[in-house]
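Sharing a structure below in structure tokens format, with a few things to ask.
Here's a slice of the assembly, chains where they normally sit.
Chain lettering (A, B and C) follows the sequence in which the chains are written, and residue indices restart at 1 in each chain.
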Amino acid sequence: MRRAACPGSFDPVTNGHLDVIARVSGLFDEVTVVVGINKSKDRLFSVDERLQMLTEATASYPNVRVDTFQGLLVDYCRANQIAVIVKGLRAVTDFDYELQMAQMNAGLAGIETMFMATNNMYSFLSSSLVKEVAMYGGDVSGLVPALVLDRLTAKLGRN
Amino acid sequence: MRRAACPGSFDPVTNGHLDVIARVSGLFDEVTVVVGINKSKDRLFSVDERLQMLTEATASYPNVRVDTFQGLLVDYCRANQIAVIVKGLRAVTDFDYELQMAQMNAGLAGIETMFMATNNMYSFLSSSLVKEVAMYGGDVSGLVPALVLDRLTAKLGRN
Amino acid sequence: MRRAACPGSFDPVTNGHLDVIARVSGLFDEVTVVVGINKSKDRLFSVDERLQMLTEATASYPNVRVDTFQGLLVDYCRANQIAVIVKGLRAVTDFDYELQMAQMNAGLAGIETMFMATNNMYSFLSSSLVKEVAMYGGDVSGLVPALVLDRLTAKLGRN
């Protein structure tokens, strides 16, 4: 069985993330979307909220699972027989850091990393831009799924 | 069956190419190394020579095939039930052009493109550098497999 | 009167070019689309054909003119009271060369250069990719206006 992992913080999941997850689900037998737990960083949504949004948003893909990890991603992958990490890339400057991480992960643990170009419809899209725009009352309805939009509105106290 | 294509001109195949091909062969059920035939470009080795070197150099991977294509790579992929193109990347500036090609291929034909970081031992390595160094009598024995080294020496008339 | 120039080779004009021209026409009083004549480069379409396609494709914008230039673009701009050159950019690596040209043009002649991000729908699009795809019978109908598609088909002898 060929397994891939799609890691991220997904705070919250966007249409750009979902586009990558859907495409990866067509290329591997099982895809695990893994939410990294990193206590030192401020997040808008709790880990549980992020897992729940991801689970709902990927419900139509039978070979997509959702999980969390703590510590090193490569340790998680080895423990779960996942051979490859897949990342969506929006821009060139992303790639440089990611390439370093990929070489480190291959060197440390033999886990491969593959990159996919984000659909250009979403090339400007990131969780932090979504939060910044939503916080000031901007319209993000085309950028996240409806179930995320509802929670963003509730969380930020706006209509 | 999950099939991937590794396209290139492979003039000649280097240890960097072989590193990527070996890693891809572990991630998909079948990998086709495809040599693009482009009459307008000058090549050192003929298409037949390049196919033969690739076939010998990948002989130990039972799920790796070697083939040629003419025209659009995405047409070749569709005709051969190949869902994904895999490319090794050596450097950031590569990525930008490749990302445009990937978006075009996805838009034209629904063929995905995935990128893998070249092993950093080979990050400086390219077919054209190998040829340039060999032409001036430099030592390329660590950069290409022995079977390529022999043909380079024969072709360039040096010992 | 505030005048801008949109220079290029437009061999042929694409939907990406037209998106930039349309947006620039909303920001300045007059926009001149200028086709650079450079005898040393191979082109698919003659200068006259390119001018004709541009003229037809921009007919709905009353403040857009089409012209040719030879020599230095900054000399053309000074002779035509054009204060600013506007360029669409598809990707980061474009920018570096363009920034050098912009500094040179400002230093030589006091002509400013401004850059606009290409609409991300067209971020993978270029005249040379259009020609390459069309040459192999790929479908470019979403990438160029209908009047260009007809001429590409006629020129390349395909249906």
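Here, a contact is a pair of C-beta atoms (placed from the backbone, for glycine too) under 8 Å apart; a residue touches a chain by one contact, two chains touch by 3 or more.
Quick caveat: nothing in here was measured; it's all calculated off a predicted structure.
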Homo-oligomer size of the whole complex, from 3 visible chains: 6
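In this text, only the chains that are shown with their structure count from here on.
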Inter-chain centre distance, chain A versus chain C - centres from mean C-alpha coordinates, in Å: 38
Distance between chain centroids, defined by C-alpha means - chain A, chain B (Å): 31
Residues of chain B engaged with two or more neighbouring chains: 96, 99, 103
Complex contacts: residues of chain C adjacent to chain B: 90-93, 123-126, 129, 133, 136-139, 142
Of all residues in chain B, those that touch chain C in their complex: 71-72, 74-75, 93, 96-97, 99-101, 103-104, 107-108
Chain C residues touching chain A - in the complex, by the definition given at the top: 91-93, 120-121, 123-124
